[in-house]
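One chain of protein is taken out of this complex; the other chains stay put.
When the chains are written out, they are named A and B in that same order, and each has its own residue count from 1.
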Amino acid sequence: MDTLRVQSGARIEFVNITDQIKRIVAQSGVREGSALVFVPHTTAGITINEAADPSVVQDINEALSKLVPYRGSYRHSEGNSDAHIKSSLVGSSVHVIISAGAVVLGTWQGIFFCEFDGPRSRKVHVEIVGKRSPGQA
Amino acid sequence: MDTLRVQSGARIEFVNITDQIKRIVAQSGVREGSALVFVPHTTAGITINEAADPSVVQDINEALSKLVPYRGSYRHSEGNSDAHIKSSLVGSSVHVIISAGAVVLGTWQGIFFCEFDGPRSRKVHVEIVGKRSPGQA
Partner (left out) sequence: MDTLRVQSGARIEFVNITDQIKRIVAQSGVREGSALVFVPHTTAGITINEAADPSVVQDINEALSKLVPYRGSYRHSEGNSDAHIKSSLVGSSVHVIISAGAVVLGTWQGIFFCEFDGPRSRKVHVEIVGKRSPGQA
């Protein structure tokens, strides 16, 4: 298992971590398999969406904040219930295929760490499963 | 990795791809393991839900369109921000267990490609991991 650090700079922010994930996959030497990318936090999430135009993830962030307002009538007393709810809507992991030694992503896809209660120093775990060469388990 | 083609026929449509996934799993010969089904698009998604009554996925589609309206005040200029947002809500992959050579699904479950910005010709990647026989890695 590898662990990478993500430093968010605002309460709500999508951080593009595609290059870090690609680097970990390349270093693993795995040719065919998959990478499970897991966020061990309950006020953050992870998603795959368009990385070319940064306005797309801003739209996603604003839509989430309309659906789940920051200041609602919540029970949890820490003032970040919106972040927990968004975390369960977006999810705490993504799973990508590794083929021919590379992460398989569509033309426009990037992997984004979703900060919902920052700014904070966060962790992302990556578990790679697969075969290093055709003859190897 | 296998890739299947999905042709959507409307802007918003859920396409049942369960049989195609079952066929790819059967052809793989894997007896125990899992199949990662991944959508390489940012204006589509994939979900598992009831396949018996087609009104269920219509309800899901309509509920998503109420939560994320087609014409909202979005930043992204291509007019499909709703599709990107729905993609992150529903997710870009599902993962199913393979046991005794078959995909393990509940009685009512089917796997649906979720088109949010069609009609288009789309791809779905399938990565199967597991053992072909009890003695094999």
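Following the convention adopted for this analysis, a contact is a pair of C-beta atoms (placed from the backbone, for glycine too) under 8 Å apart; a residue touches a chain by one contact, two chains touch by 3 or more.
Source: prediction; values computed, not measured.
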item	value
Option touching the unshown chain, where B:V6, B:V39 or B:V129 are the choices	B:V129
Which residue of B:I17, B:A44, B:V94 or B:V126 touches the chain not shown here	B:V94
Residues of chain A in contact with the chain not shown	1, 36, 38-42, 67-68, 72, 74-78, 81, 84-85, 87-89, 91-93, 95, 123, 125, 127, 129, 137
Absent chain, residues of chain B that touch it	32-34, 47-50, 53, 55-56, 58-60, 62-64, 67, 89-91, 94-97, 99, 104-109, 129-130, 137
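As a working rule, only the chains that are shown with their structure count from here on.
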item	value
Copies chain A and chain B - rotation angle from C-alpha fit, nearest 5 degrees	120
Whole-Å gap separating chain A and chain B, where each centre is the average of the chain's CA atoms	19
